[in-house]
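See below for the structure under consideration.
For this view, one protein chain was removed and the others were kept in their places.
In this document, chain identifiers A and B correspond to the written order of the chains, with residue numbering beginning at 1 in each.
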Amino acid sequence: MTSREQTVLDDVTRIGGVRSALLVSADDGLVVAESSVEGQHTEAAAAFAARLAQRLTVLTRTLQTPPMSMLLLQASGGQLFITQGGEGLLFVAITSNDVNIGEVRLALLDAAGRIA
Amino acid sequence: MRTIEPWVERPLTTFVAEAQVRVALLMTSSGQVVAQHGFTRSLDVMTAAALGAGIVASTREIAREMSAGTFGAVVHQGPRLGVYLMPFEMPGGTWIGLAVFGPDTSLGIVQLFFGKLVDDLVREAPREAPTRQVLPETFEDDLNQSLRALFGR
Partner (left out) sequence: MTDDIASMTLKLAQDPASLVFLPLAESLRKRGQLDAALTVAARGAARYPELADAHDLVARIQSDRGAGDDAFDAWTSVLRLVPDHLGAHKGLAFLSYRTGDLGRSVKHLTRALELAPTDTSLAGAIERLRTLMATRAESVNPPEADRIPVTPEADRGRPATEQTPTLLFDQQGRVMQGTLARADGVDASDAVAAALAGVSREAERATRLLDLGEWRAIAIESGAVNYELRTPTPETLLLVMRGREVPAGRLARIADRAVERARQWLEDIV
């Protein structure tokens, strides 16, 4: 992990409602770098985010649409954002439900662009 | 699934289901088998237990030689299958977990649920039960005894 990656992740967690931001290896689902506001299950978030992204890649491949650029899992107690983070990496953010979805989305896309 | 210690069965069943591994083996650091899932032949269990214990022992020795403290998990990731090998501390001594997994799961998932397996095992291990010393000279007998229990032979 470099200080640049840490800075990028820290920028995402500064957004109100973001509990943690992670850089995750897409194939293994392991945490590469992380920035958490509080004690979060970052290991579990990385594992499941990569798994979901893999499963949903089948959808875009089947329908012959471009690879997934952003995934948002919405639940009653929070949200999980996943975006491509460069070669073999994913950017993942866990947020509360009162977060500004558009702001987090743009921040993750920006983070992906800064790391790539 | 076959287990020698009945209290191991529930945590290991949960691990196999949640992590979606194909094969799982729990053994002591001397290679004495405690539980297995997914093996069909006793020879395979014997080989896996001996190799797993040997790999962990040699990895520890390398870490000691390098003054690197202790290494964590040993992972081999192939194109079709991955192997996850991890020593962990139980109240009665060091145990080793071995899991073989395919592309229907991932290393992150296996690692995540292995951590939960260890927590469950430590929590459910009987505290007052005397722990039997596994001496090098009884190793083969112990192994054979384990295999008989696991395969009903």
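As a working rule, a contact is a pair of C-beta atoms (placed from the backbone, for glycine too) under 8 Å apart; a residue touches a chain by one contact, two chains touch by 3 or more.
None of these values were measured; they are calculated from a predicted model.
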Contact partners of the omitted chain among those displayed are A
Where the missing chain touches chain A, by residue = 41, 44-45, 48-49, 51-52, 55-56, 58-60, 62-80, 94
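In this text, only the chains that are shown with their structure count from here on.
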What is the distance in Å between the mean C-alpha positions of chain A and chain B?
-> 33
Which of the residues in chain A end up touching chain B in this complex?
-> 24-25, 27-30, 43-44, 46-48, 50-51, 54
Complex contacts: residues of chain B adjacent to chain A = 77, 105-109, 111-112, 115
